[in-house]
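Every protein chain but one is kept in place in this view of the complex.
In order of appearance the chains are A and B, and numbering begins at 1 in each one.
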Amino acid sequence: MKLLKGRLLHAYTLLLVAWLVLPIAVMIAFGFNDTSSKQNFVWEGFTFEWYARLFEKEDLTRALVNSLLIALLSTVVTTVIGTMVGLALGRFRFRGQGTSNFVLFAAISTPELVMGSSLLAMFVQLNTPRGFVTILLAHVMFSIAFVAVTVRARVVGLDPSLEEAAADLGASGWTTFRLVTLPMIMPGVMAGAMLAFALSVDDFVITNFTSGSTVTFPLWVWSSTRTGTPPQVNVMGTLIFAVGVLVALYNLWSARRRRTT
Amino acid sequence: MRRRLTPYLLILPGGLWLTAFFAVPLIMMLSFSLMEGNLIDGFAFTFHWQNYTEGLSTYGDKFVRSLWYGLLATVACILIAYPAAYWIAFKAGRNKSTYLFLLLLPFFVSFILRTVSWKFVLADDGIFLGTFKDWGLLNEDFHVLGTTFAVVAGLAYNFLPFMVLPIYVALERVDARLLEAARDLYASRVQTFLRVVLPLSLPGVFAGVVMTFIPASADYVNADVLGGSGNVMIGNVIYLEYFNNSNYPTASALSFTLMGALLVGIFLYARLLGTKDVLEAAGR
Partner (left out) sequence: MNEINPLLRRGLTQRRDFLKLMGLGVVGMAAAACGVEGQGGKQNVTQSEVEKYWAGKAKNGRLNWANWVGYMEDDRATLKGFTAKTGIEVTYKEVINENAEWFGKIDAPLRAGQSIGFDMMVMTNGLQLEQARQLGYLVPLDHSKLPNFAANVDPALKDPSYDPGNTFTVPYTSGITGIAYNTKYVKEPITKWADLLNPKYKGKIGMMGDSQELGNVGLFLIGVDPEKSTPDDWRKAADKLREQRPLVRKYYTQDYIEAVTKGDVWITMAWSGDVFSLAGPEVRFAIPEEGGTLWTDNLCIPSTAENPVDALELMNYLYDPRVNATLTEFINYITPVPSAKGFIVEDAAAAKGEDKELLESLVTSPLVFPTAADMAKLRRYRTLTQEEKEIYQSVFTPVPQGS
């Protein structure tokens, strides 16, 4: 009975994985479809053609470059700012801490639609032209809280005695931070940075409200669904997926190695 | 003295950023929601509360529908996620992280692509339905796309990882000795689950509900891609009012109402579950 229940749940979990992976598998498969029509939906044979012609659609390529550029910039800015916030909240007790925590909670739980539309309302009222810069501002905004929360969780779990020891040995505040605190919180910072990158690359709703005439990868995909998504989109989706999975697997692997050594 | 200032200095850039691009926009939207006018003549602030009352009376059913879909998707997520999270936390042994990773795979594909891919998979004459129709198992006009089921399933699919993770984390933290103790006290498996495991995992469920219900109710992509003429959600209306009608005041009022409705929903939910206990537990 016990064994059966375990097996049943195991099978269920595998089934769930299958459900989750199904649309991804289809996306990957149709990147290899030898289609000739504008509507890529009937399987017509296997080809690597779309990988070779990946960058043929200039506006799609530009959209991808925009996405990556915005994600990179926003990750850098967010990681610095968010880590500072996370440190402050995890390490210190100060007046206004509750308010700060509340704001982070609010920033994480406010629906994207509300964030996006409020940004649009502001840009309209202030006559701000929307484009690359406004997207970047928005992406940093919605990522800060995630990075801060991730770093804070790491900071809270740290043993303060190490820093105290460093201070006792005469290290200045900055030196202590650089040589002791930063290496210790680094996994949290890296996790936050990756989260920020993923959030930014994938964001559709807020970007849609703040983009003006700048097109990012998700926006391009969205508008291509109106008239037929070319196989290059599947290929790019596949490549992004592959890179993401590899990075995550590497992290998993190195974490496991750290634990065993 | 310096030490006292440090946290404030650390928090300053992030605080300013969130003030400028999170708090201020919300305030601007609030003020916009009380304006009246049109594009040609401009918009003037007149405490035009009618934006709210008219918005609610015209689109009240869309609000109800959105919250309903959000609720359905959330419940579906709990039912789907819990058994898997349970199995991984207690039975998967050394493969825990592998399985967790597998459940998070959709995160590596863009939200839009995932949804579009579902539309593709579920197409009326697509790889599944089309095949079944060729075999004569389904009526020629049977369809999944354009139904409530498709939209709710899409929402559940897209937000499932947000439910799996917190439940898993909560279950993982359940002390195995507690289970042993329960067994020593002759509790049956069902009793152990209901009296020990379930209550201890509730904080995870709570976090999962917040992370699922809010974005699902405010979504417009799933309804647009997978839904039909009878599945318009409030998100679609807000989008339309902003982009197609340039009716900024009404759109702002609807956005604000949506946020208010979701906040009230979450507060009520927390109350219902006995806020203190649940949240205290969640904090640990």
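Just so it is clear, a residue touches a chain if its C-beta (ideal position, glycine included) is under 8 Å from a C-beta of that chain, and two chains touch if they have at least 3 such contacts.
These numbers come from a predicted model, not from an experiment.
The missing chain, though absent from the view, touches A, B when the full complex is examined.
Screening B:8, B:149 or B:243 for touch with the missing chain picks out B:243.
Among A:12, A:41, A:92 or A:177, only A:41 touches the chain that is left out of the view.
Across B:14, B:154 or B:227, the residue that sits in touch with the chain not pictured is B:227. The set of chain A residues touching the chain not shown comprises 37-39, 41, 59, 98-99, 101-106, 108, 123-125, 127-131, 149-150, 152-153, 211-215, 223-228.
Annotation for chain B: contacts to the undisplayed chain at residues 23-24, 26-28, 30-31, 34-35, 37-45, 58-59, 61-62, 123-126, 130, 140-141, 143, 145-146, 162, 165-166, 169-170, 173, 203-204, 206-208, 210-211, 227-230, 232, 236-237, 240, 242-246, 248, 266-267, 270, 275-276, 279-280, 282-283.
Quick note on the criterion: only the chains that are shown with their structure count from here on.
For chain A in complex with chain B, the touching residues are 6, 9-10, 12-13, 16-17, 19-24, 26-27, 30, 41, 43, 80-82, 84-85, 87-89, 91-92, 94, 96-97, 100, 103, 106-107, 109-115, 117-122, 124-126, 137-138, 140-141, 144-145, 148, 173, 198, 201-202, 204-205, 209, 217-218, 221-222, 225, 229, 233, 237, 240-241, 244-245, 248-249, 252, 256. For chain B in complex with chain A, the touching residues are 2, 4, 6-8, 10-11, 13-15, 17-18, 21-26, 28-29, 31-32, 80, 83-84, 86-88, 91-92, 97, 99, 101-103, 105-114, 116-121, 123, 126-127, 157, 160, 210-211, 214-215, 217-221, 225, 235, 238-239, 242, 248, 251-252, 255-256, 258-259, 262, 266.
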